[in-house]
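Then we have subunit A:
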Amino acid sequence: MVEFLAQTGLNALYAASYLSLIAVGLVLIFGVMRVINFAHGELYMAGAYCVVALYAQGRAPFLAAVAAGAVFVGLLGLLMERALFRPLRDNPLGGLVASIGFLMILQAAAAMGFGVRMQNIPPASQEVLVIADRVRLALPRLWVIIAAAVLLSALWLFLKRTRFGWALRASAQDREAAALQGISIDRTARVAMFIGAALAGIAGALTAPMVSVNPNMGHSVIISAFIIIIVGGIGSLEGAVIAAFAYAFVHTFVATFADAVIADIVGLLLMLAVLIVRPTGLMGTRDRA
Partner candidate 1 sequence: MSRALLEIDGLTMRFGGLMAVDGLSFRVEHGAIHGLIGPNGAGKTTTFNLISGFYRPTGGAVRLRGEAITGLPMFEVARRGVVRTFQHATLFAEMTVLENALVGTHMRFRPSIFAALAGLDAGDRRAARARAEEALDFFGLLGLAQTRAADLPHGHQRALGMAVALAAGPDVMLLDEPFTGMNPEETRRMMGLMRKLQAAGVTLLLVEHDMQAIMGLCDRITCMSFGRLLAEGSPAEIRRHPAVIEAYLGTGGGHAA
Partner candidate 2 sequence: MRRALFWLALAAVLIALPQGLSLSQQEMLVFLTINILLVASYRLLTLTGEWSLAHVVIMGVGAYASALYAAHFAVPVPVSMLLGAATAAGVALLLSYPLFRMKGFYFLIGSFAAGEIIRLLWRRFREPFGGPRGLTRIEPMPSFDLGVWHFDFFLPASYYYLVLAVVAVSLWTLWRIEKSPVGLTFHAVHWQDSLAQAAGVNVRAWRTLAFVIASGFAGLCGALGAHYLGTANPQAFGVEQMVFVLTWAIVGGTATFHGPILGCIALTVLNDVVLRGLGLEQARPMAYGLVLILAVLFLPKGLEDLLARALRRLRGAGARTEPAP
């Protein structure tokens, strides 16, 4: 039983790792641009397809494919910022709808380029870390955990220690005040969008060999990410990471001991409960979509 709990805990840790990468990007984008990026799940999907194209089909080394995926998806993010979110800056509902349009384009592009069927990706490594007899962790999963820890720490340092990070946090708090301080909103928005998108791309690329890669794979991920950013208090990066862990553990354990549908319902109820108790979230004044 202890081993079973430990194994489930490891599975939850793995889920928490890639979910926090996705949720943190979503929060970063919301913080600076005040728009909920509905296409964030499809950025994750785009990262996974980079691995399909370069690693599974192109025979490139796995990590090179992941790096290329991060850059490619980051560039997609820049495109979204320039073409959609910047012109629609004063129209949050418009930004949301435009991101839905972009989502459809990405899905269709994946379906046209690779077909709608599930992709077959050889595992990046066959090695398994044996912690105890029935507690095992496949090496690619460990990579995801390590990557999340490293990337999130780096992001944290970047935001707290550099001038640019300061500018980013300032514009997330108050756009007008930040502009008065001489911070370029366009530039911070570009950086936030690139980082946020690239994180989603890395999550998609790293997990690609372990999940079913198909054009609709972003859907379930985006729902989890929404739950996480709401539970974490929208706009809070630390909150998103904590909520990602809480959600991943609750979801994984309920899914293991009850069933997956019940786990989904529990997750959504968790989010509704937070919304009911704290109806305007942590950032109470920014409640108009």
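Basis for inclusion: all candidates are chains of the complex that A comes from, given by their letters.
We take it that contacts are C-beta pairs under 8 Å (C-beta built on N, C-alpha and C of every residue); 3 or more make two chains touch, one makes a residue touch a chain; residues count from 1.
Treat the numbers as computed from the prediction; the structure is a model and nothing was measured.
Engineer: Determine, using the touch definition above, which of 1 or 2 touches subunit A in the complex.
Structural biologist: None of the others touch subunit A; the one that does is 2.
Engineer: Can you tell me which positions in subunit A touch candidate 2 when the two form their complex?
Structural biologist: 36, 83-84, 87-88, 91-94, 97-98, 100-105, 107-109, 111-112, 219, 223, 226-227, 230, 259, 261-262, 264-265, 268-269, 271-272, 275-276, 279-281, 286-289
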